[in-house]
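First the structure, which I've put down as structure tokens, then a few questions once you've had a look.
All protein chains but one are shown at their positions in the complex.
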Amino acid sequence: MGRLILLAAIALALATVPMLGNPFWVGLTMQVLVFGLLAVSVDFMIRQVGLFPLCNGAFFAVAAYTVAMLETGGWPTVAAVPAAIAAAALMGMAFGISVRTGGVYFILITLAFGQMALSVATSWTALTGGDNGITNIPYPAVAGVGPTDLSQMFFVVLALVGLMVLVYARIITSQFGLTLNGIRDAETRMVALGYRTVTRKYVAFVISSVFAGVAGVLYAYTNQFVSPAAASLLVSVEAGLMAILGGSGTVIGPFLGATVIMGIRNIVSAMVPGWPILMGLVFIAVVLFLPRGLVGLTGRIKRARP
Amino acid sequence: MTHSIALQFLNGLSLAALLFLLASGFTLTFGLARVVNMAHGAYYLIGGYLGLQVVVWTGSFSLGVVAGGLSVVAINFAVDRTLITRTKGDPLLQVLLTIGITYVIAETALLIWGGDPMRVPQPDWARGPVVLPGDVFYPRYRFLLIVLGLAVAALLWALYRLTPMGAIVRAGVDDREMTEALGVNITLLFTLVFALAAFLAGASGVLGGAFLTLYPHAEWDILILALVVVIIGGLGSIEGAMAGSLFVGLIDSFGRWLLPEAAGFMLFGPMAVLLLLRPQGLFGRAH
Amino acid sequence: QDDPIKIGVLLPLSGGLAASGEDALHGFELYWNQAGMEAGGRPIEIISADTSCNPDNAINAARRLAFNDEVDFLVGPLCGHEGPAVAQVSGDTGLPLLLVPAAADSQTKWDRVPTVVRTGFSSSQDSHPFGEFLYNDLGLRNVTFVGQDYTYGQEKTLGAVRTFEALGGKVDDIIWVPLSATDYGPVLASVPSGTEAVVPVVVGAHRNRFFETWFDFGYDRRFQLVGLNLLQADALKAVDDRAVGLISVAQNYSQGIDTPENKAFIDSFVEAYGEVPSYFAEMMFTTAKWAHQAIDAIDGDVSDRDAFLAAVREAEVVGPRGPVKLDEYDNPIQNTYISRVERVDHPKLGSVLMNVPVKTIENVSQFWTEDPEAFLARGPYQR
Amino acid sequence: MSAVLEVSGLTKRFGGLAAVDDVTFQVSPGEHCVLLGPNGAGKTTLFHLITGTFPATTGRIALFGRDVTTMGAAARCRLGVGRTFQISNVFPTLTPVQNVLLAMGGGHDGGWSLFRSGRGDRTTRDRAEALLERVGIAEAAHTETASLSYGARRQLELALALAGEPRAVFLDEPCAGLSPAERSRVVDIIEALPESITLVMVEHDMDVAFQVARRLVVMNRGRLIADGSPEAVRADATVQEVYLGAA
Partner (left out) sequence: MAPRDPILVVDDIHTYYGDSYVLQGISLAVQPEQVFAVLGRNGMGKTTLIRSILSLTPPARGTVRYQGRDLTGMPAYRIARLPIGLVPQGRRVFGSLTVRENLTLPQSALSGVTRKPRWTLERVYELFPGLSERARQMAGSLSGGEQSMLSISRALMRDPDLLVMDEPTEGLAPVIVREIEAIIKRLRAEGLPVLLVEQNYRLAMALADEVAILAGGKTVWTGTPAALQADDSARARWLGV
């Protein structure tokens, strides 16, 4: 209950961002929400299943590209969005065979899948616009109704991300979530208890791809262009870093991490030359002082008080 | 035709030799200490740059290789003692930490050496092509690299499989605490192993810099290849690192030759198939 | 009016292309310093933003310049794929963008944005005359291209392929090399043996790797090497005298152009930064001069964006690269220089390798000799 | 009624070694059967074969009248097989209650709901806690399992085997590592199992074995060497020699 109030308070605070009237901040906050959602999709695998996927950037990108191609090709939003999420889910189903492996092997095989998707995005120029990507994606509209400017778009994104977060919070505390934790802890025992563990991991993987796909859809609409950069390894890696940095296993953590990383990238970078050093130092500092991520900070503050 | 095959085979071998030097260190640190050190690529880069600097100052290539290796040993010692130990074996934290270290090292290198590609000058005695039977021209430098790779592979294999040190190190992986309870100073031993791995990474930066050039982002390019090697071969196995580097080296060179259109799939496609058939890699042990 | 005119400059200042970004920024600053940081009676303020060669960052950086720093117009970006992203912000906000050095063909052809004017070059622009140069000047009939497999590489390569083939030349093979390739040994081994010359279109660190592998394997004894995009000034730093005499690059600039403008530019750049400027620096230098002329023409009132854009479109600039003016599609008509590497004595730097034009083709349009409509109807160069 | 377990001609080879060598026997419903044998005789391997942890080299296994020779471990569990592992195999980052909740759902591959809470409803939770009480670790029910002592984890192991209400349970040395007090608790639990549940157990503690067993089966070097009532087997000379040791 307390958590719900906290989430509502955060959502409310975010809702004031468009009132600043500065599209830069609105745009950046939207990106934080979008990449935070992508980080959630990665953290779901990291924390609940114990597998670190490096292909969520591919799901993200395939959904974004689908939206881009269909919307610029004149399809209505009601068709483009489901198609995009379906594309991500289909790719998730295909890449899902990787759950047969585990540990570092899983990291690497998903990396392989992600790199293959990237090479399609860069070299299949006719379909994807190659390196230049696809531009001028219109805002979404359902039956002619939809956001017409940046701040309206912002509220759409805020609402959808909020909804996804609620769904996510429900999933990780669900029965299914518990069985995933069991698999993470001791898979052989889960098998001996009668569970189809591979199927479950597979389903979890597809759920993760759907979350990444939703993030990708929002990305396409907010950025209004898509390029292979969306599918790059860095996107997948940083999504994972966002989650760990913010606090893996929590709902807010990935968004906190996204705030820090996007903040350094887009604000601090203007002030500090060689800012990637700073980014590296932040990672190092979190490991040293906040091994549970930034959310661990609240625990520290509580403990510091007598 | 046979001419091209021979050439591609040699190309595969020379890339394999370089990858082996780098990946064997990675496999040692992961296999032995269960440390996922993503900074290995950055070690390659910084070792290469520092070695390059020494080659420029002293004119001696060998000195540069040694200096590149040793400087990374020093860096890694500091990093391991002050930072990696603090992750207490949590792989997520290790990934976060070592990627952080990679950012710091790579960006520092960029500030010092700039972003233009640089090449470590090859020593005079390794310059130019050698002519092989059948009128095949092959660079002498790469030839020597293959020989070096084989020598190091043999040495490491012997160290790992034939000496008690190898057994102890493997025991340390199974159960570090028990190894210590049998009187082994495992911390010291691991420090030595890390030093060896770091030396190989730094030295391979110099060796690789002499034909692949050093440039920003090389740390990721080479790390990905090394990871593929290690995974295909099986983590923690020297034999695996050998097999994996051959696999990657040969696939890369023949793939680029026969199917250049599918370059993106050439390396990763077979790797994905292999892992699905044999999830623990060629030489890895299923647990 | 003495509040400054703010110019937002978008360049990669971190990551793999930071060196190029910095070089470009130097060129821009050099011009304004020489101009006394003033134009149209108003002081100039340059606000630079790092894009790290990533379109997502570029879009944010552009928005920040537009809304937080409230710049009057944008200059940049460097990487081809950042171009569309930044152009989009320009289109959304109406903020004029001088697109440079990003070279994607489509931005002055199929995907034009009314507020975007290119002051650099289009990828395939210099390739068309180069293709004819291969056939007519070098007398080559059978060549193999090695093309970097992404948009810039494809456009640059296929432009030359088209004009070369149009004259009757035969392309034995085009070897596409992905940006992720590390080793050029395998690539070069697949050059067909009957070919006369190899024409590389490679970028970044690939240029030096290609060069080293070429000589390591003794290919210099088997084929002629003709660089379409091989050894620009920055890549020359890491090569030695084996490069002397090679055709290195075809582009809208060459360090060895023998004009007073260029000599002065090179000397002052070397004076200020201790090295030879690359084409990035030149492009930004000329862009600054271009902007200066336009601002003067409208007496500094850049708040009238339409007037500013019109002034840019009308300006005829003489930069280090020679005379430049825009075509109707907002792309510069300018010279193409085909360069060769030579060792020259520079009064400040001593003996250095430098690109020197061997052939200058004047007033080259992005459509070469073709009718624009026909060119556009054919669609982009894609493999 | 047909046999709960029928094994015939079952063999498992590891390289040259036949860990289980041509074993044939049956267990009837409700039987309490203890499997004895020297270390390395193949008991655990036999359990693994029966529960499906790995496949047999040759031979046939039937559970509850169905041929399960090629069936996976999870599927066999869903038929009603519960088991413990000789080396504890529990969920370290979860609490014992969560451990048991998982074990309760496994028998029907349950817990697919994405929205129903993983904490279970009141009655399931009560049942889980009651089971932990029964095995003697109620006070640790809500702490992290990783911090339990060795013995406590063995007790949890037993709870996991029983939680799914199996029709047949296979216990691999459930008393190993337990103190005498906890051992008698385990014996009590076993004795209190409903008549309908079939039990097969490996145990090296003879006091426990003889208390629980209504039938003893003895293995040596992969083969069955004795099978019968506790008294008969105890008197068997070979068993005395290879297993009990001359007393």
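The letters A, B, C and D name the chains in turn, as written, and every chain counts its residues from 1.
Heads up, the rule we're going with is that a contact is a pair of C-beta atoms (placed from the backbone, for glycine too) under 8 Å apart; a residue touches a chain by one contact, two chains touch by 3 or more.
Treat the numbers as computed from the prediction; the structure is a model and nothing was measured.
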Partner chains on view for the chain not depicted:
B, D
Which of D:157, D:173 or D:236 touches the missing chain? It is D:173
Among B:111, B:132 or B:171, which residue is in touch with the absent chain?
B:171
Name, in rising order, the residues on chain D that touch the hidden chain in the full complex.
14, 36-45, 86-87, 147-152, 154-155, 173, 176-182, 184, 204-206, 242-245
It is residues of chain B that touch the chain not shown, namely 164-165, 167-168, 170-171, 173-175, 177-187, 189, 285
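Convention: only the chains that are shown with their structure count from here on.
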Roughly how far is chain B from chain D, going centre to centre by Cα mean, in whole Å?
47
Taking each chain's centre as the mean of its CA atoms, how far is chain C from chain D in angstrom?
74
Taking each residue of chain B in turn, which ones touch at least two of the other chains?
107, 110, 263-264
Looking at which chains touch, is this a line, ring, star, complete or other?
other
Listed in rising order, the residues of chain C that touch chain B in the complex are 14-20, 22, 149, 175-178, 180-183, 185-187, 189-190, 204-205, 207-209, 212-213, 216-219, 221, 234-235, 237-238
Residue positions on chain A within touch of chain C in the complex are 22-25, 27-28, 31, 115, 119, 122-123, 125-126, 130-133, 135-136, 223-225, 227-230, 265-267, 269-270, 273-276
Chain A contact footprint on chain C (complex, rising order)
13-15, 49-50, 52, 54-57, 59-61, 63-64, 66-68, 80-81, 83-85, 87-88, 104, 106, 111, 149-152, 154, 176, 178-180, 380, 382-383
